[in-house]
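For reference, the structure I am asking about is given below.
One chain of protein is taken out of this complex; the other chains stay put.
All chains are identified by letter, namely A and B, in their written order; residue positions are counted from 1 within each chain.
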Amino acid sequence: MEPQENNHILSYTKLALILGVLLVLTGITVAVSYLDLGFFNVPLALAIACTKVTFVLLFFMHLKYEGPIINLSFVGTISFLFIMIGFTFWDVAFR
Amino acid sequence: MTTTESFYDTPSPAGLTGIRAWLLTHDHKRLGLMYMWAILFWFVIAMLCGLLLRTELMSQGRTIMGPELYNSLFTLHGVIMVFLFVIPAVPAIFGNFFLPIQLGTDDVFFPRLNLFSWYLFMFGGLLALISLFSGEGFPDTGWTFYVPFSVEVNTNVSLTVMAAFILGMSSMLTGLNFITTFHRMRDKKMGLMQIPLFTWSLYATAWVQILATPVISITLVLVVVERLFSVGLFDPDKGGDPILYQHLFWMYSHPAVYIMILPGMGVISEIIPVFSRKSIFGYKAIVWSSMGIAVAGSLVWAHHMYTSGMSDVSVFFFSLLTFLVAIPSAVKVFSWIATMYKGSIEMTPPLLLALIFIYLFSIGGLTGLVLGAVGPDIHVHDTHFVVAHFHFVMFGGTGFAFFAALHFWWPKMFGIMYDFKKAYIGSVLTAIGFLFHYVPMLILGMQGMPRRYYDYLPKYETGNFLAGFGAYLLCIGILIMFVNLLMSFRQRVPASSNPWGGTTLEWTVPSPPPVHNFVEKPQIMEFPYDFSEIAAQVKGNKR
Partner (left out) sequence: MNRPIDKTGIKIGMWLFLYSEIILFGGLFVLYAVYFYTYPEFFAEGGRELDRKIGAVNTVVLLISSFTVAASITAIQRKAKKQAVGFLIFSILCGVIFLVNKYFEWSAKFHHDIYPNSETLVSGEPGLNIFFGLYYVITGLHGLHVIAGMTLLSISLVLVLAGRINESKYSMLENSGLYWHLVDLIWIFVFPLFYLVL
């Protein structure tokens, strides 16, 4: 099993830095929405959202400092989510 | 036998007396037993519903009920059996009781949450009961609650759906508890490949419970939302797509099939080696096949929807994936049989029930392949063939695994032994009744008799009569089995701590176990199914 209790303390500065990044990304995604990129509108918005989510997960939610059980199971959950959406498209996209 | 106080005499938390010692308990063993009585109650109710259905079908035309009642009754039968018996049966009763013991610990990780899940379970059951006797009566939608009917019909769908929602939550929290216990409370010396197979199967099940159950929760919430606000998410008139409901529904309900069967398989993996006095064949293969079933079972939901109008590409892919699930299931069956090969087999009621399980489950699995292939499925879709198939798996599989577990762990849970002869008679009668009941239904289905009708064409009468006859035989068999078990309370033949010669940790503690399970520090064996010591002991009936 993993070592005892990881009491990782994140400093205020680091947290504030993350918040700054998140706010900047929010600004970008709103700004980009005013441009018409055609097909790339949605993928870009989703890519930015995924980046933001990654920051929240890794630092605010401490995922970066967790043991393998939480990390692996999180990846598993996300894969299941992708399967749910992806496999449905075998039906919807080819109807 | 050591004389320690059993958990019956020591309330947990200490100080509680009388009924409060049960209703407020944190003890996983007491909770397991409380689940047991509740689940047995529901089982009997649903079984009687099924018996009424078969009685109606025994002769052509209206026999004892009209079509509306028939529709409500099969819905009731399905909802109770699925949500209140088959899903919780093995994990909630035997999982709660034995998972911590097999891991060498004294309770689950979140004992209070465990109690809360039991209350959720009871509350869900209560809601189901209320929906029976209030409003416009019990729904007649079938347990699948398919839209648009479930959204438009006037019966008590909302309440029943909420009951299912709450029961799902209870099952999910149990899974959460098991996974945490598995990882954090396991004896420090017990490595991953030293964990008993029953616990492994519960672990795989728990993952499915956590990841699949929320899908049904949201689906059921959407049904209620549609009924209240008519948003139209599944209504073609408003731009919705009813097939999406089926996708969401089966995204849970197909994995739920594995929630139902995996713990049963775990039980069989415990019983077979004990009575063969031989180490389980392919321990790692069984572990991996449990996880494999959990994963593969989550990828195949749309094979319930071949005729729903979804795309051919989808039909093709889901059919292909469905065949994949057969592989890990077959790995298990072959491992069990290989375990018995050249073993020193001792016949007992649990082993007999386990053998019946293997036989009936194999038929269920093979008929499943017929349904998984698109061509034959379109022919027999929504006929009695499907009904017979899933009863072979759910009842022949999980049901018999449940009976086997009951007989296997009864002496451990209550410290008393039951009468073998009556147990044999009950089991054999149940199995014969089962075959009389469901084999005719397979044939009826091939002949084209649809499911969920209270009447049929004259040519189906013989088959339906036989099935009805089998149903009565089946119920008598189960009755004998249960009465025999209950009679053991009166005869009180004491059972030793290890009446069968098992090797997993639960057999090292007194029967019934003390409140903290272990009297002394558990000795973790190198391999949980090492029978060399047991075999060396003098052969003899240790009853």
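Definition applied: a contact is a pair of C-beta atoms (placed from the backbone, for glycine too) under 8 Å apart; a residue touches a chain by one contact, two chains touch by 3 or more.
Note that the structure is a prediction, hence the values are computed from the model and not measured.
Q: Can you tell me which of B:166, B:179, B:223 or B:509 touches the chain that was removed from the display?
A: Counting the whole complex, the residue in contact with the absent chain is B:179.
Q: In the whole complex, what residues of subunit A lie against the chain that is missing from view?
A: Within subunit A, the residues touching the omitted chain are 2, 5-7, 9-12, 15-16, 18-19, 22-23, 26, 29-30, 33, 36, 41-42, 45-46, 48-49, 52-53, 56-57, 59-61, 66-67, 69-70, 73-74, 77-78, 80-81, 84-85, 88-89, 92-93.
Q: On subunit B, where is the contact patch with the chain that was removed from view?
A: With respect to the unshown chain, the touching residues of subunit B are 106-107, 109-110, 113, 172, 175-177, 179-180, 183-185, 210-215, 217-219, 221-222, 225, 229-233, 237-241, 244, 247-248, 251.
The rule is short, and it goes like this: only the chains that are shown with their structure count from here on.
Q: What is the distance, in whole Å, between the centres of subunit A and subunit B, each centre taken as the mean of its C-alpha atoms?
A: 37
Q: Spell out the residues on subunit A that touch subunit B in their complex, using ranges where they run on.
A: Residues 1, 69, 76-77, 80, 83-84, 87-88, 90-95.
Q: Within the complex, which stretch of subunit B touches subunit A?
A: 183, 188, 207, 211, 215, 243-244, 247, 251, 298-299, 301-302, 310-314, 317-318
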